[in-house]
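Written out below as structure tokens is the structure these notes cover.
A single protein chain has been omitted from the complex, and every remaining protein chain is retained in its original position.
To keep things simple, chains are lettered A, B and C as they appear, and every chain counts its residues starting from 1.
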Amino acid sequence: MSRISVAVLGATGPIGQRFVQMLEDHPYFEVEGLYASERSDGKRFGDAVKIRDRRFSEETLDTKIRAMDISRISKNAGAVFSGIPSDLAGTAESELAERGVAVFTNAGSHRMDKHVPILIPEINPGHARSVEQQDTYGRGGYIVTNANCSSTGIAIPLSALDRKFGLREVFVSTYQALSGAGYPGVPSLDAVGNVVPFIDKEEEKMESELAKILGGYSEDGFIPADFKVMANCARVPVVDGHLESLILKFDSSPSAEDVASALSGFKGESHSLNLPSAPLDPIIVRTENDRPQPAYDVLAGSPERARGMASTVGRIRESNGYCKMFVLSHNTLRGGAGGSVLNAELFKAKGLIG
Amino acid sequence: MSRISVAVLGATGPIGQRFVQMLEDHPYFEVEGLYASERSDGKRFGDAVKIRDRRFSEETLDTKIRAMDISRISKNAGAVFSGIPSDLAGTAESELAERGVAVFTNAGSHRMDKHVPILIPEINPGHARSVEQQDTYGRGGYIVTNANCSSTGIAIPLSALDRKFGLREVFVSTYQALSGAGYPGVPSLDAVGNVVPFIDKEEEKMESELAKILGGYSEDGFIPADFKVMANCARVPVVDGHLESLILKFDSSPSAEDVASALSGFKGESHSLNLPSAPLDPIIVRTENDRPQPAYDVLAGSPERARGMASTVGRIRESNGYCKMFVLSHNTLRGGAGGSVLNAELFKAKGLIG
Amino acid sequence: MSRISVAVLGATGPIGQRFVQMLEDHPYFEVEGLYASERSDGKRFGDAVKIRDRRFSEETLDTKIRAMDISRISKNAGAVFSGIPSDLAGTAESELAERGVAVFTNAGSHRMDKHVPILIPEINPGHARSVEQQDTYGRGGYIVTNANCSSTGIAIPLSALDRKFGLREVFVSTYQALSGAGYPGVPSLDAVGNVVPFIDKEEEKMESELAKILGGYSEDGFIPADFKVMANCARVPVVDGHLESLILKFDSSPSAEDVASALSGFKGESHSLNLPSAPLDPIIVRTENDRPQPAYDVLAGSPERARGMASTVGRIRESNGYCKMFVLSHNTLRGGAGGSVLNAELFKAKGLIG
Partner (left out) sequence: MSRISVAVLGATGPIGQRFVQMLEDHPYFEVEGLYASERSDGKRFGDAVKIRDRRFSEETLDTKIRAMDISRISKNAGAVFSGIPSDLAGTAESELAERGVAVFTNAGSHRMDKHVPILIPEINPGHARSVEQQDTYGRGGYIVTNANCSSTGIAIPLSALDRKFGLREVFVSTYQALSGAGYPGVPSLDAVGNVVPFIDKEEEKMESELAKILGGYSEDGFIPADFKVMANCARVPVVDGHLESLILKFDSSPSAEDVASALSGFKGESHSLNLPSAPLDPIIVRTENDRPQPAYDVLAGSPERARGMASTVGRIRESNGYCKMFVLSHNTLRGGAGGSVLNAELFKAKGLIG
């Protein structure tokens, strides 16, 4: 099978690096272009990046990609993965779509656009058809977004539970990792031994994005789900992995066992497509009394390509008619580059690109 | 005024050290005895402790106390401050009360006992009279507890709001400091770069203690307040200072401004007593968008003796009929030794000891 | 080729877990027994361990090993890998050798014994023959040790340089990781935001072990190398990876370039044996101005089985006739379990076990 030629925008940033890593030796895609800001222009990729992840080390970086020059975007890319900041992404991604490029982006700029999906293949693959209503679709161009990093990881368990028990209210408090703020991101003097109870626009994003993701789509646009989200977001001194405290209210009153089995039994709507970066189980339920923890569980997921793509749920308990739990997901893999790679895999599997 | 002779139990532990520090040069109390486990028996206090706090440094430690031998408890102490672990405290504190000693304790063992108050002078000073119903009261002995560290800091703002708006539901997620687990406490391999979403029995304590603290008292015992508490507790890599995410439901629907002004205007019932360790304002409201933070706000409170005794509240917002905020308090001062010192000050001010 | 049956002692500790991980699916060895202290006795291995490393995750743990019961040592193991604490290892390992078992140990108890080698295949494989002088050798039993974690990583570059330039003096200051102290190890209150400038007996070990490792061996015993080592050891809040500051004096005065090329060109004496856990290059020289760093370089080494087995050297500079550099190595892989696995691979390759 011939692979689809793709480019990565913002390739040297924290999300861009993850795109490159996930696209190395990918069965569907082949990286043909790397684009970054002027700071890196003309450098070899291997010289411009610094990869902290212990899984994707510099040494294992594919020789071809390591030597690839960072430059302007390849005109003939079949698809583009975008890891550029939202303030640049708005215009840049629209222009690419105008030129007929399929854009899979981590940026937030277009997430709430009328016909742009916030796609998560396991839970709302039907939203993919919204791209057909984008003005640029006739020319082959469109925009598909992945959710904000703190929304993605909980969206999957929330959707699994909404289907079974009818979700009404979500009280969420986050323990978000430093890598979510990009690089240089949070100054170390504010991070070491501290918690910062503020992440700009994060709570608003969670409230609006979760409703769109779990809602429906008709040709007139998206219909938000009608549960309420009350979010308090904070940054903790953890490198990778967003932990989230959830307290949930359902239409019915499921027991903790019911909730655990609904989560662990959830396979996802795209399961039968065997997407390369999809974990065998999108939700892993831990029964120990002190998990999930970022240090131990952030890379959960199998097979190998899907590590860091599962959500891990633990400490499921009932309390006064509410259900309490903690959820962990990898913020730059599942909640970042991995989300868009998976979206592109869905489009490829359905024959919508390539 | 002659000072009351007091002893400290568990003087070399994290809470015991704080007792000693707060009792140095105290206007009401004079430390006459230091007690600790065998490990420290016979040592000089100055050699047995290691004080991390930058406020109370080893150098400023009072010479008399520094040289004091750690030994068995002084028989003639008028009051005892107890910082021993709960598993030892149950029996030991009962025996002291039997012998006619007034016990002010941080241990959890007796908190839910029928006539033992969980006292916070600013909000439930009336609970103090419950000690008169303790069997040992005739002999001069009784037990008074301070609340669990994660309950104390939020109890004060919750009480202030309950009075004005009628509290119905409390959704709380905690970001608790390492010092709350004592020493050696959490292994560093579990703490550095990690969050542990489990603290043994903490959530249960918050749910039961808050109802008792904010409830009433009659001679038949305590009448729990009738709001619901849903708690998720986690440990973060912070040395001192419990941060807590609160989402609250009231009978009425106060605006964020109403809530802020109810908090900042709250003086506390014991205000007129001018207790030495009481902050001028028990609740400090911050209006910046990213406060409170443990690194910057943990020692809030004035005058000097009351530093670390205020609760700092920030990010007050409305959301879907709920009120959201973050609250920070010092877990071993306000939520530990400081709480019991303040309780003893209340008893002294009311003429109940001495 | 039939694999040699082996057992792991202290299997649930930080070093023991690394043994198990490195021996999974090993071409030479097959784990047949897991032994640990009573605390874990009777448990399944998968339930007793908590693996923080992102490379060897719980999910990828071999099913057979995960299900293996932890118990007393298998009588018929051809070799034993020992990760037990030194205070237990002295007697236990001697008894095993008496019973005819080949013991490859990380414990320090026997390192300075007369005919027990501190073996590092790349630099002193000839020391392996010292086991023939051990009393138990006739019965098939003997003891082989790997060096202390802070000695191992620098021993390889020091040996490479000693051969070329004649090493006279080593001034070393360490930045040692928390995992080197075992579990629970360093209390988090001493680790977060702090440095502890003391590791019990560590400096003495470095001074004696390095001289033995880089020295000679005759049937009368080991002849220590005659350079001097002056060591200052400290613990820093890093999970894995010992960084060490080296300032070196040689007989000759090599330039920084000479030193760099001596290091990067060093292949090691055992290179031709293609030992499975040996890195292609035992020493990796980095030329950036701010490397090596634990967060980015701790798992250096290839192929896959040899990750965490290379020493990374950077910032090589001349100063006043001395040569300065920083060296990083993985303290529980190269400086722990990996060292002993590599030693056993050497014995197997030479036909000395199996």
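Note that in this section a residue touches a chain if its C-beta (ideal position, glycine included) is under 8 Å from a C-beta of that chain, and two chains touch if they have at least 3 such contacts.
As the structure is a prediction and not an experimental result, all values here were calculated from the model.
Asks: Decide which residue listed in A:88, A:112, A:239 or A:256 touches the omitted chain of the complex.
Replies: Hidden-chain contact among the options goes to A:239.
Asks: Hey, which of C:218, C:252, C:272 or C:320 is the one touching the hidden chain?
Replies: C:320
Asks: Looking at the full complex, which residue from A:179, A:232, A:312 or A:331 touches the chain that isn't shown here?
Replies: Of the listed residues, the one touching the omitted chain is A:179.
Asks: Which residue, C:5, C:208, C:232 or C:261, contacts the hidden chain when the whole complex is considered?
Replies: Only one of C:5, C:208, C:232 or C:261 touches the chain omitted from view, namely C:232.
Asks: Where does chain A touch the missing chain, residue by residue?
Replies: For chain A, the residues touching the absent chain are 14, 52, 178-179, 183-193, 237-239.
Asks: Touching the hidden chain in the full complex, which residues of chain C are there? Just list them.
Replies: 171, 173, 175, 190, 193-198, 203, 207, 228-232, 234, 236-239, 243, 245-247, 289-296, 314-315, 319-320, 322, 324, 326
Asks: Which parts of chain B face the unshown chain closely enough to count as touching?
Replies: Residues of chain B in touch with the missing chain: 50-55, 57-60, 192-193, 239, 295-296, 298-302, 307.
Quick note on the criterion: only the chains that are shown with their structure count from here on.
Asks: Taking each chain's centre as the mean of its CA atoms, which one is most distant from chain B?
Replies: Greatest centre separation from chain B goes to chain C.
Asks: Could you report, rounded to a multiple of 5°, the rotation needed to superpose chain A's C-alpha atoms on chain B?
Replies: 180
Asks: Measure off the straight-line distance from the CA centroid of chain B to the CA centroid of chain C, and report it in whole Å.
Replies: 48
Asks: Whole-Å distance, chain A centre to chain C centre, using C-alpha means?
Replies: Roughly 39 Å separates the two chain centres.
Asks: Can you list the chain A residues in contact with two or more other chains?
Replies: 193, 239, 295-296
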